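With one protein chain withheld, the remaining protein chains of the complex are depicted in position.
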């Protein structure tokens, strides 16, 4: 019970009702499939094509398989620290599926699903997480950015990429994905603002998995939604069910089309949940309870889409088995290739530092090679 | 006229009407006196006390006098580059007048009016702008921050100060003023967000004078109002007529009372206009036209309040003459004291770098003193 | 006395400082219930409560900036930056505010804050988790920069850093966090921030280093001892202000010096040490100085990091060249 003084003060601070409204904003939320896979509203056009849905499904299954393999490799000392996207596969798969090949993806460190869909190979991803720079020398998706490890610092890059498209009058869009934690960083605010004022073709997507390591969103911000971060920048923001890949894809597709048409940037908050540890170096049981997490398994994006496909008779047991076999095979082969890839020589530490190696580095390179031989 | 393709794309990007609203926001604007000084709504309680209004008036006149003197000193080579607040006096005077002595003000470089009202002496301010560190060693307002020259970097300080108050359970508030340009900086976004999530007793005030040197607000952000920067942080934001000192004071008083009562932070956007050059080093005619600026003279906060006071018979010609005499006298005396203040010795370059001077610096200090003697 | 690791010593010092002084606060990302990603703040939340151990939003710039505000208000914030690759956004606040609040206000406001961060490579970490940025801070006037190299020194130096009336950047070598154990007496005794430590006395050559590379340097000194070469090993520990006399005295004795550090060689703190010897100790030098340091390259991803880090072999090779010089 507040003190009398406090009550008086609170009364004194009642809102100024005599003031004139000058701007109004609204954040909307959309979902097509409920957690059980039942449609809650008419599906968007693209979803009438079973091939499209199956390919979304395959993308998520591939991501999960990749994740499991990467974690296994890490646990057995054959991969470095790895950030799993378990339970969040719909986010970047939904985003990437809506993009055109010549758009540019700027991912954070938890968006393998989308990267794989864009054509980054599982071998490349394993090499990256295995501490090898060749993992970011993508053979496809050649203009996509490498995984961004510092939280949120790639949002400004997306501004630059989008500006490049706009200046060249190309109908391309920069798509940048970052986490809920990243929305606290000034980089993201600055980037949204510039994208807004210059009306750039950039789509920003918040993968709101509700945790930034041990910090829940409720301790990250007082904002009711993260989508409303857009309002500061004068751009549009919306929320989608991030475990409904149809919703993610549809919202992204709309945003991309708008940006492509010169309609400017857009911010999408995809609500999902991090089912696993933050990374393989983390032990989430220190800061959140098992039962809380388990409850979120009921939201699993893969089961959800499968339920829908099965209910619509678009998917059956044999399809599932075939897909799993194919995906597992691809991932296993990738892991073998990864493990068989010999490390680069120490000279490569030097050779990409500048286009032309300065004299200092020529000397240091020689010393390094000498040190290895010795 | 957009191309057919573009129109089709734009249609495709129509808002998702099937989505559910999950959050709504509104920004309001308040004003008490119109530019001519006529009340447009009942004045707030404090304004029934003529003494209060006269002291606001005096504060603004003092600020303007100080400004004029500082510019004159600069033009004659006796002061460094100076940032005038001509036409914007209502902002910081309104803010400071609402503060308690033990609140803490964190000003940017254009808020002399508020600083003077808080007890910072004109001599101190001149010393600061005259390139002398003693100008920030305030004899009064001892916990107030010095002028912050980097744009927006003091917003995080306000978070720390407010957190200190909250942790000590003191009923004090940190008040931080920055410009429209500062709202593009990540520092401000980060600070608002932390203040919001921790519900800190901090009031942030945007002095929106519509220019950041040569960049108008319309090129700074696509946001319809700057007050809506609050929405990202989940805190309350509002707009006031920043040339109506009554509105600034009232909004600040409400925000301070709310913060003091534990109601958390608040963002106020005060709409004003920079009548002068950015600083004495600037030539605004390079980027904006004279007639545009002249129009804004009609909004002058000092004339506005005087018109009201005169209309209410609270102010007359003799009052005005007496005030001007008094204020001019005070400023002239301050300028004399400033000009008569001998510079500090070179040892003071060293003596405040650390509490205890490390050996390196002891040696360098000796060398410096030797160099001067030589 | 229990034997503890370096990261446990950090934890012990934090707890001791908090117990001794109610104005000491710990803040940063995941420092609360998680106890820090390296567990440096383990148990502090439980013991001191959430008003003294603050899990912040994810934003390094405002972590540094709010620390300035807290410090100006009489608190002693100890901010953790989770990895040194994420410390760059604090530079603006440290260079433009923390380091100069005292001088700008002529002592009216001061800034007794600490920014702690794990630093350095060698733990097979992800990109940006292995940086050694100490030189950038050591260039900023008004800061202190401290790097401990053992549990006992971590304890004593961190206590000193927290008690210091001015801002301190405290970089903890991750590679040493759990590398070894040492008895540390929780006696609340701070170590001096203006003196380097002689880890091993010797007469033939001076090896100057700090942080993680003390390990390779001490190993090299062992190897050299077995060969009859007596190496003096100096852990600079406080990089700013630097204890020039400590280094010069040793070089005066040995006449030869190799400086070892992990950060890129160019404009590293090793350059400053070499420069001071060239200015004030030239007459004692019997051979050119050598630096064995990180290359002037980006820290490689972890597969190649051992080829980046100064190895015992590289240190020995340099020492042998310097010893051979006539």
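Order of writing sets the labels: A, B and C. Residues in every chain begin at 1.
Keep in mind that, in the parts below, a residue touches a chain if its C-beta (ideal position, glycine included) is under 8 Å from a C-beta of that chain, and two chains touch if they have at least 3 such contacts.
Computed from a prediction, not measured in an experiment: that's the story for all the values here.
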{"item": "Identified contact with the non-displayed chain, of A:150, A:263, A:276 or A:346", "value": "A:150"}
{"item": "Among C:19, C:189 or C:275, residue touching the chain not depicted", "value": "C:275"}
{"item": "Touching the absent chain when the full complex is considered, from B:73, B:151, B:226 or B:240", "value": "B:151"}
{"item": "Interface with the unshown chain - residue positions in chain C", "value": "61, 85, 88-89, 91-92, 95-96, 99-100, 103-104, 127-128, 131, 133, 135-136, 138-142, 240-242, 263-264, 266-272, 274-275, 277-280, 282-283, 285, 287-291, 295-298"}
{"item": "Where the missing chain touches chain A, by residue", "value": "104, 133-134, 136-138, 142-143, 145-146, 150, 153, 155-165, 167, 174, 186-187, 190-191, 193-194, 197, 348, 352-356, 358-361"}
{"item": "Touch residues of chain B, complete complex, unshown partner", "value": "80-81, 109, 128-133, 149-152, 181-182, 184-186, 212-215, 219-221, 281-282, 286-287, 343-344, 346, 348-350, 353, 360-361, 364, 368, 371-372, 374"}
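Methods note: only the chains that are shown with their structure count from here on.
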{"item": "Between chain B and chain A, distance of the C-alpha-averaged centres to the nearest whole Å", "value": "40"}
{"item": "Centre distance in Å when chain A and chain C are each reduced to the mean of their C-alpha atoms", "value": "35"}
{"item": "Sequence positions of chain B contacting 2 or more other chains", "value": "186-187, 190, 193-194, 197"}
{"item": "Interface hub residues of chain C, defined as touching at least two other chains", "value": "57, 59, 61-62"}
